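Notes for the one structure printed next.
A single protein chain has been omitted from the complex, and every remaining protein chain is retained in its original position.
Presenting subunit A:
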Amino acid sequence: MAQGATIAPGLTSFLKSLKTTPVDPSVEHFTSLLKRRQIRSSRPCAIATVALLLRVVIEFKGKDAAKLMERIRQVGRRMISAQPRELVVGNMVRRVLGLVREVVDENADVETNAASDNAHSHHDSLTRPNLNSSISNFSPLKHVATEPTDSNLSQSEHMSDSGELYRRPSLLTSHTSYAPTSNALMVHSLFGLFSQPETPSTSSTPTGHQSPDRKGMLTSLNLERLANLSMSNTTIDLRAEVMDGIKELQDELEQSDELIAANALDHIHSNEIILTHTASTTVQKFLLAAARKRKFTVVHAETYPHDHTATHGILLTGKKRESHQDDEDDVWKPLTAAGIQVVVIPDSHVFAIMSRVSKVILATHTVLANGGLVAAAGARMIAKAAKDHQTPVVVVSGVYKLSPVYPFDIEELIEYGDAGKTVPYEDGDFVEKVDVENPLYDYVPADLVDLYITNLGGHAPSYLYRIVADHYRTEDITL
């Protein structure tokens, strides 16, 4: 990049400065970039967040997992409050927290295994497989709907809420922290009612041959799992393992477009007319993957006024015009160069042309836990029109955009942009007399979407709760 000094602050400059700056100034830098909207939209936010969290882990001294998590959470909170509508930031923080927990759990399992083997060698053949299967104790019942982080509740109310929300998972998981019941297959959420009490009362401990000291040992092992980790003799390198996990996460971010595009040939057939909108690299790569084998027509709604320059850019050169920051990204040819006929239409023509469209492919900003999505303004109109014409709506999205947040209030998720883009401010007469608004996003309810294609494959909207449960730990949903 020759521009060097003239480069506008953005993802590239941030990632560069991250290599040399310590964490705290970097967090400051990142939050200001977020606030100034110099890093925006899901992918750059995700990349920057993960890179920053990697720095946090690298700089973290000590071996205490609980402290590391607290540190990540604290950094995460600052980033989220800087721009609550970029839900991917929160997603990435939760994913990294989940990584730490995974490392801790794996280690603790090994420990408990060893302990129970020592103390109880006579039926360890029974114990062992059960213990190992405890990784699958994830249940969607535990997947929690949180209030949107940018809720306009008063502070005190907010505090008490988060208190309640915080207590709830701990109540639910109380039995998972109790070794005797949890390690085996008893972690069924519907059985929560019957689970052992948190503090085993003397009456509930059997009077039989069970040796109390062993039980005590096991319990304390699990209760103080996090704290014990630093002192445990099975020295795992917490930092290294978490860093490996974060690197995998970075790979996932990098590869998600390719993985999504791999599905393209299953969904796009010859001579189809595909309708899409906004400048989305995910959608473009998806279409390009299909274009290598098949001929079809793309109808592109230009998404005026907030995204049309980028849309025009991506159609002309295969690159968003404004996105000088991801220059190193692999350059791809525009669809037209691949021999695909592209028709650009204004958004108002969507309904008129929908009767000829055979499939709608939408990009998204965030996917929410209930299967709904937040996408560039215009998406809902397109989805509605498609519904009216019984045209299938396919949403392509990386799993990293999938958020465990439940949309209690849709209004809060919609961001409003520069009204001057709709009507220029110079048009004083006009601006004086009418209110001009420029919403950037739309909420599309789940029932308008027929299929989600993520880097894991295709899913029905009703199945998304399961993917949420697989990717986020309940404990982390409220940050």
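To be clear about the criterion, a contact is a pair of C-beta atoms (placed from the backbone, for glycine too) under 8 Å apart; a residue touches a chain by one contact, two chains touch by 3 or more; residues count from 1.
To be clear about the criterion, contacts and distances are computed from a predicted model.
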{"item": "From \"H(+)-transporting V0 sector ATPase subunit c\", \"Signal recognition particle 9 kDa protein-domain-containing protein\", \"Translation initiation factor eIF2B subunit alpha\" or \"Exosome complex component RRP46\", the hidden chain's UniProt protein name", "value": "\"Translation initiation factor eIF2B subunit alpha\""}
{"item": "Hidden-chain contact residue, picked from the options A:30, A:406 or A:452", "value": "A:406"}
{"item": "Which residue of A:194, A:416 or A:430 touches the chain not shown here", "value": "A:194"}
{"item": "Interface with the unshown chain - residue positions in subunit A", "value": "116, 120, 122-123, 126-127, 130, 139-145, 147, 153-154, 157, 161, 164-165, 168, 171-172, 179-181, 183-186, 188-194, 196-197, 201, 203-204, 206-210, 218, 369-371, 406, 408-409, 462-466"}
